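Every protein chain except one is present and positioned as in the full complex.
Note that the chains take the letters A, B and C in the order they are written out, and that residue 1 is the start of every chain.
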Amino acid sequence: METPLLLFYLFAALAVGSALGMVLNLRNTVAGAMNLVLTMVSLGGIYLLLEAYLVAALQIMVYGGAIVVLFLFVVMLLNLRQDDFAPARAWLVRVGSALLAVAALVGLLSATRGLPEAPPVPAGFGGYAQVGEVLYTDYVLLVEVVSLLLLAAIVGALILAKRKID
Amino acid sequence: MPIEVLLKSAFILLVIIGAFAPVITWVERKQSAVMQDRIGANRADVSGITVLGLLHPLADVIKLLTKEDVVPTGANRILHTIAPVIAAVPAIIAYAIIPYGSTYQFGDHALQLVPADPDWGLLYIFAIGSIATYGTVIAGWASNNNWSLLGSLRASAQMISYEVTLGLSVVGCFMVFQTLKLTDMATAQDSTFRLLGFLDVLFGIPVPAWLDWLRLPAWGLFLQPLGFLIFLTCIMAENKRPPFDIPEGESEIIAGYFLEYSGMRFGLFFMAEFIEVVVIAGLLTSIFLGGWAIPFLDQATLTAFFAQGAGPFAGFGDGLANALCMLLHFLCFVVKVVAMIWLQMLIRWTLPRFRYDQVMDLCWKIMLPLSIANIFVTGLVMLVIHG
Amino acid sequence: MIPLDHVIGLSAVLFSIGLIGVATRRNVIVMLMSIELMLNAVNLAFVGFNRMWPGSDSAPALSGQMFVLMVITVAAAEVAVGLGIVISMFRNRDSVDVDEVSLLKW
Partner (left out) sequence: MVNEAGLPAVYLRWIPLLPLCAALIHGITLGLLRRPISKPLTNAISCGSVIAAFLISCFAMADLIGEPAGQRRLVDDLYTWIGSGVGGQIFSAEMALVVDPLSAVMILIVTGVGSLIHVYSIGYMEADHRDDKGYQRFFACLNLFTFSMLCLVLGENLVLMFLGWEGVGLCSYLLIGFWYSDRWNAYCGSKAFIVNRIGDFGFLLGIFLIFSALVQVGSPTLSFAGIERSFHQIAGLSLALPLVGEARLVNVAGICFFLGAAGKSAQLPLYVWLPDAMAGPTPVSALIHAATMVTAGVYMVCRLSFLYAEAEVASALIAWIGGLTALFAATIGLVQTDIKKVLAYSTVSQLGYMFLAAGCGAYGAAIFHLGTHAFFKALLFLGSGSVILAMHHEQDIEKMGGLFSRIPVTAWTFLVGVLAIAGTPGLSGFFSKDEILASSFASQVPGHAYLYAIGLATAGLTSFYMFRLFFRTFTGECRASAELQKQIHEPGRSVLVPLLVLAFFSVTAGYMGLPQVWGDLLGIPESNSLGNFLGPVLAQGELHHLEHATEYLLAVAAIAVALLGFGLAYLLYFARPGLADRFADALPAAHRTLSNKYWVDELYDLLIVRPTVFLSDRVCYRILDAGLIDAVAVNGTAHTVRALAAHGLRHLHGGLTQSYVFFMIAGAVAIVGYLLR
């Protein structure tokens, strides 16, 4: 087996394993978050294999470096040591949802068989220069919209989390 | 090819980790002693020989390796164990893209003195730098100690805050050098610019030819002075050393996130910090000080001089000329790195620790707007120059 | 070469895991993390499909990666607001259990 494929399976196994680790880890939210980081980093590796270099770097920087740290920060801020919740209400709904999700998975897996072989990529594909050029020409409106969204989110988060000074 | 990469990696690890990092601990002790008007580390001796205190790093290592490794009760054993590794590894692998020399042609083979040269260069540093945050955060949380947790909280907030500004501060350099690769940046800085050229470009006043010698190296330091200051501040804050050491804050929270660590685990945190000092010096050198470039003497001139120049160096041939050039470049790089390390030490021992709110204010209210303004001004100037 | 149906399949698997997480876990923070996982799974699919149709040298097609960038940004915004809600929720209820916040009904 060639190296990229081997790496892909390695990363895929890591991603799935850590994703399961996150979802199934019932006791420890921090461990769950660390599992999530592992998933993110593995996905970053897979992006590299798929020649999406800038996306890979941003994946690790933003997801790994910012988003999950934020999760950890909140977990620590709230000092959630362990999840020791009582048995869930509405367990039927939860089980139903899980079953439905599995059903959807089976359907999706059966539908995505036999995709064509990927063609060779153009020069500079997925590099910062090319992505940046497309981003700030064809998709510049999208950038503006998203920046507005971010501004709104900043203000919203500030208002939500601000401690009221009485 | 892999062998060459391995060799290059081994070389950098040997030089940096094997030589620099231990020596830095000594330098720090000595420098602080000088600055505080005392004698400093001079007690460790092997049968009476102290060698200016240079044996202290050795003694440190022996002490740390032989100490008991304590995991507090109630701590999360796995995360407690992993945390120092997560903290140290990114610092070490960051060296991979710092060029300590240019590309040299030996016959058919081009030797590039950098272990890895990815297209997205600096983004790699930011990516692994963001991973390094976890080491600190996890360490504090896994210790099951309130002081540690407080240290982690402070560390996580401080590190993700400064990461933003850190990224923005080098955007100016990206724009000026038109690249994200550190190797290309160093090459771009291997030239000079007219000190009075701005008169010509911005105001259309011709600069007389007899003033042409009035030049500066095209270093990031001179092209992006504000960027340099912001970058230096932010990356020192990322390293959590004084004056940004509030996550450790001995007088407030004892030792912060690594309070519950002992032995070589503590040693790893300790080492990571010092390795990062070297990484920071390397980055500063590559981005702002021209890397391996010798000021006013670009590579082509130098090689040509050695290859067919006059005097005692005449006629070495291309191979030897390149080798000599490589040696000079590497020495130049080392000198600059040492200077930058010294600068950091100077700052670390000069300034007192910030308060937590001061650190945050500095980041969000001063550094961030300044870095954005820097980008704007850079863009404007480039627009004027390039039309 | 990496077979793309494996990439898409991995994406589907991760998405389902995230879905199960959202559907079954009661810890709001874990739910949010599961949503992040789902978003990541979708990103993976985007990158995979972009790899399948990368365009030509003269006209590289990068729509998939553009989408990923946007999704990452939106995810960041979502986390900022979501965690803000979590904090205020914890402040009011002293808990991050979704079952505890059930006042808005009927």
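The rule is short, and it goes like this: contacts are C-beta pairs under 8 Å (C-beta built on N, C-alpha and C of every residue); 3 or more make two chains touch, one makes a residue touch a chain.
Note that the structure is a prediction, hence the values are computed from the model and not measured.
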Using the whole complex, pick out the displayed chains that touch the missing one. A, C
Just one of A:P4, A:G96 or A:G132 touches the chain that is missing; which is it? A:G96
Sole contact to the chain not displayed, among C:L10, C:A23 or C:L62: C:A23
Looking at the full complex, which residue from A:L5, A:L20, A:A104 or A:A129 touches the chain that isn't shown here? A:A104
What is the set of chain C residues that contact the non-displayed chain in the whole complex? 19, 22-24, 26, 31, 98-99, 101-106
Considering the entire assembly, which residues of chain A contact the chain that has been omitted? 89-90, 93-94, 96-97, 100-101, 103-104, 107-108, 110-111
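By our rule, only the chains that are shown with their structure count from here on.
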Farthest from chain C by Cα centre, which chain is it? Let me know. B
Mind checking the centre-to-centre distance between chain A and chain B? Centres are C-alpha means, answer in whole Å. 30
Two or more other chains are touched by the chain A residues 54, 58, 66, 70, 75, 77
Residue numbers in chain C touching two or more further chains are none
In their shared complex, chain A is touched by residues of chain C numbered 1-10, 12-21, 23-27, 29-30, 32-34, 36-37, 40, 43-44, 47-48, 50-52, 54-57, 60, 62, 65-66, 68-70, 72-81, 83-88, 90-91, 96-97, 99
Chain B-facing residues of chain A, complex: 28, 30-31, 34, 37, 41, 44, 53-54, 57-58, 60-61, 64-66, 69-70, 72-73, 75-77, 79, 127-128
Within their complex, chain B touches chain A through residues 76, 78-79, 118-120, 123-124, 126-131, 133-134, 137-138, 140-142, 149, 152-153, 156-157, 159-160, 163, 167, 180
